[in-house]
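Take a look at the structure set out below.
What you see is the complex with one protein chain gone and the rest in place.
So that you can tell them apart, the chains are marked A, B and C in the order they are listed, and the count of residues begins at 1 in each.
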Amino acid sequence: MKTWLDSWPVYRQLTGSDPLGRGKAARSKATEATVSRTATADRVVKSVCPYCAVGCAQNVYVKDEKVVQIEGDPDSPINRGRLCPKGSASKQLVTSPTRVTTVKYRRPFGTEWEDLDLDTAMEMIADRVLEARRKGWQDENEGKRVNRTMGVASLGGATLDNEENYLMKKLYSAMGAIQIENQARI
Amino acid sequence: MTISSASPAFTGRDPENRLFGPLPDVTAEAGYEEEHPKRVGFFTDTSVCIGCKACEVACKEWNTLPMDDSHGVRDALGLSGMSYDNTGQLGANSWRHVAFIEQSRAVDLPMPTFGRPGDDRAGSGPSPAVAGDDVSLADAQQSVLNAEALSEYDPQTGQSGADKQIRWLMSSDVCKHCTHAGCLDVCPTGALFRTEYGTVVVQGDICNGCGYCVAACPYGVIDQRKDDGRVFKCTMCYDRLTDGLQPACATACPTQSIQFGDLDELQERADARLATLKAQGVETARLYGRDENDGVGGDGAFFLLLDEPEVYGLPPDPIVTTRDLPAMWKAAGKAAAMMIGVAVTAVLGSRRR
Amino acid sequence: MTGGITSPGAGWRQADQGPAVQQRTGRKRRHRGRGRHRGEVPMVEDVEFTSYYGRQIVKTPVWKSPDVPLYLFLGGAAGSSAILGALADLTDRPTLTRVSRLTAGAGSLASVVFLIHDLGRPERFLHMLRVIKPTSPLSIGSYILAPFSAAAGATAAVELLGWFPRLKRFGGAVAAAFGGPLATYTGVLLANTAVPSWHAPHTQLPYVFGGSAMAAGGGITMAFTPVEEAGPARKMAITGAVVELAAMHKVETDHGILSEPYHEGRPGALMRAAQVCTAAGATLTAVAGRRRWGAVASGTLLAAGSLLTRFGVFEAGIASTKDPKYVVVPQKERLAARQQEHADTTTR
Partner (left out) sequence: MPGLGASFGRGGATNFLEDLANSDCIVIEGSNMAECHPVGFQWVGEAKARGAKIIHIDPRFTRTSAIADLHVPLRIGTDIAFLGGLINHVLSNELYFKEYVVAYTNAAALVGEEFVDSEDLDGLFSGFDAENRVYDEDTWQYEFEEPPHSGSDDPAEAAEQDRLEDDPAVKKSDRAQAAGSGGPPIPAKPKRDETLQHPRTVFQVLKRHFARYTPEMVSEVCGIEPAVFHQVAEWVTSNSNRDRTTAWVYSVGWTQHSVGAQYIRTCSILQTLLGNIGRPGGGIMALRGHASIQGSTDVPTLFNLLPGYLPMPHAHQHHTLEEYVADAAGKGGFWGNKPAYMTSLLKAWWGDAATPENDFAFDYLPKIDGDHSSYRTIADMIKGKVSGYFLVGENPGVGHPNSRMNRFGLANLDWLVVRDLQMIESATFWKEGPEHETGELSPDTIGTEVFFMPAATHVEKEGTFTQTQRLLQWRHKAVEPPNDARSDLWFYFHLGRILRERLKDSTDPRDRPLLDLTWDYLPEGEHDEPSADLVLREINGYGPGGRLLNSYLEMEDDGSTSGGCWIYSGVYADGVNQSARRKPAREQGVVASEWGWAWPLNRRMLYNRASADPDGKPWSERKKYVWWDESAGEWTGVDVPDFEKKKRPDYVPPDGAHAQDALAGTDPFVMQGDGKAWLFAPAGVVDGPLPTHYEPAESVVENAFYKQQANPTLEMIEGPWNRANPTRSDVYPFAVTTYRLTEHHTAGGMSRTLPYLSELQPEFFVEVSPELARLRGLTNGGFATLVSARTAVEAKVLVTERVRPIKLRDGTVVHQIGMPYHWSYAGISTGDAANDLLGIVMDPNTHIQESKVSTCDIVAGRRPRGPELLEFVEAYRRRAGVESGKVGVNGRDPVAAQAGEGSTA
């Protein structure tokens, strides 16, 4: 009975320290159970913002293998835990419902996207790279040895890691592709 | 203790300032025992705001608020035409709102005079006796302030060319978490309540969408989300506070325009900042919501502004409506008595058939 | 565009054009307060201000129309009817008693329906009884409305069904006890807000609503009661109408710029119509209230007048939220007056 009555805020008003019912007496069950997403995260992973080049350090909170919060890392000497609106939106960047997470394929002269298996897509791309490489191959140009292909070109964005850029340049150079460019030019 | 006897709302006797006036410990007044945390708040120093809106996004990310347009219409988009402000106002979906005000004035004075080229006014800084380690290096660099620069310091104003000054005021508005909060006072369900941190928060599991708080807020902060029915506003990240974190907006703010902390400490900081600006000749600087003698007993979130409050869309002298409530109850009581009187007179004054 | 700013170090003007559709209110306004405050409050000659792109400062109440004006009207009519019903019962006016009880019962139930319908989460109506807050007119109102509607509703039901005659009297008395507060608390409900033109007349609105309630309750019961038994109803109606008109006049004239919305636009038209109906209804009651057609016509006019008053007051408040001048000008005057006062005391 006491417990039941105690769950009625009016009773708490009448008996407690908050007669006007504006504070302690008015607290709800959900309020009492309040807990921060940061407190229940399984782990905090150290990362870096992908937008501009200031290089703000980020803390990525992960719960059940989902990103639940991204915010500035206060340890960083550069951003001291702060983020701009884009950096602050980077959780949305990761969890966006409009993100496309499966392979899409448009056949020549096609009018719609089609679905494609990832492995199949990789094999098809490899076929096309070899063919384009062959088609555009030059042993020489204007009498000078060039051993390259003009059939394959590439343009990368500047959210590529150093490691990715390195592997790209290495692979492209080995296959003889030279028209390899990056956002850095823009 | 009964409610009516305890209630200054009915009696009008309010020696403890429960309805109006300065209230040193609002948290205790709300029933929290001695051990409660100190009251926390925001000090928003608009003189260093760069209008980046990180506060708005960080707030929405943390609180998962819906997208809306400058009139608060959910899931709508459209250019407002109000400088760079496409948020428009505080509301159910926007708990931080950065205002943008463009102003200009002609400069009819000649440019300030300056010394002959080659004049070297520098090199007068004191050199620390021992300067080998990092700290003293930083100190040495910090110790030589450019006095001339400080005297001409005018935040958010750029002399643009020789003839014109342009001022682009930017200010991040937020719920004021008033000492005397109209929304909280009028809420009939207890959905709005004061937390142990002295902040004012809506309990989503309680609110029944009566909308009274919307009409009662003198700042026009709280609003109803139409499709949901309930009202929403800034919680000062109540959940984060329970984890010892700062609110999302203050955490993100790149220039520390939004500062979070214990209210008394923030007030001290703000007073010092105002004094500095005044000393530098920034006559338009003033604190807003800092004064505990104002109409709401002072704000938990207060501001340093560079122009009149209404220029930013803020009321110049807000007063919590509850201040006048005893008078209203009295009038209502009298009017009700009058009704009885009239009815009795009417009945007694009519001949019975 | 060139509206100056009254800050120290002025000369700033707003550099942007503002949105094409929205007009900035940077107009000069002369305070024309003729109320009793005159003389106490130093005159502020010119109040100029620049708003934020003409945007409103306080929020427009989300209360829906016609739900809330109807609630105000029905609650008022029911409240005054309940009082009349109890007194008629005591003085043995069976028809008047019956009509009054039915009016109170129907009115109270309908008003509860409208109140619940206005909630964003109607299923949580009972949360209204979760706390009791003297600082919240709606909380107190809930504790008035709940017993009133229970009592009035039960009394009306019993009246219709003819059971438990003794309980009937008790129920009627309970309803009558809560009837007055129900009719006048709604004035506090509106006044205890930041809505400028509701808050300013905060001591007058309860009288407006009380008077209006009597006019409506009297009018309605008069229309349904044989003229020979309806004397009290007529008297209450006429007195109510006079109170309503008198109080409303003060609302419309005492508050300077904040009285303005009661004159202008749609709320102004509603108020004028209300006054015409109420005045005509009262006059007609006096002149022809003792005739059947007269009772019906004047009762209808009085009820309509009361209804229009509720709509008018409601909409005037709404209008006062939409233009920032209603927030800024009075507040700046207040500030200036305070500074003046401060200056006076310090120079003394």
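Keep in mind that, in the parts below, contacts are C-beta pairs under 8 Å (C-beta built on N, C-alpha and C of every residue); 3 or more make two chains touch, one makes a residue touch a chain.
It should be emphasised that the depicted structure is a prediction, and the values quoted were computed from it without experimental measurement.
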item: Option touching the unshown chain, where B:53, B:177, B:240 or B:323 are the choices; value: B:53
item: Chain not shown: contacting residue from A:14, A:39 or A:129; value: A:129
item: Sole contact to the chain not displayed, among A:5, A:35 or A:94; value: A:94
item: Residue touching the undisplayed chain, where the options are A:14, A:39 or A:67; value: A:67
item: Residue ranges of chain B at the interface with the undisplayed chain; value: 48, 50-54, 56-57, 60-61, 66-69, 77-81, 83-84, 86-87, 102, 104, 110-112, 114-115, 117-123, 125, 127-128, 131, 133-134, 137-138, 140-142, 144-147, 149-150, 152-164, 166-168, 170, 254-256
item: Touch residues of chain A, complete complex, unshown partner; value: 45-57, 60, 62, 65-67, 70, 72-80, 82-90, 92-94, 96, 98-113, 116, 118, 121-126, 128-132, 135-137, 139, 141-142, 144-186
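Please note the rule applied: only the chains that are shown with their structure count from here on.
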item: Interchain centroid distance [CA atoms averaged], chain A/chain B, Å; value: 34
item: Distance between the centres, which are taken as Cα means, of chain C and chain A, whole angstrom; value: 56
item: Mean-CA-position distance for chain C and chain B (Å); value: 31
item: Residues of chain C touching at least two other chains; value: 130-135
item: Contacts with 2+ other chains: residues of chain A; value: 9, 13, 20-22, 25-26
item: Chain A - residues contacting chain B, complex; value: 9, 13-14, 16-31, 34-39, 69-72, 79, 81-89, 91-92
item: Contacting residues of chain C [partner chain B, same complex]; value: 5-9, 11-16, 18-20, 49-53, 55-59, 61-63, 79-80, 83-84, 87-88, 90-93, 118-122, 124-125, 127-128, 130-139, 141-142, 179-181, 183-185, 187-188, 191-195, 198-199, 202-207, 209-210, 213-214, 218, 228-229, 231-236, 239-240, 243, 324, 327-328, 331-332, 334-335
item: Complex contacts: residues of chain A adjacent to chain C; value: 8-10, 13, 20-22, 25-26
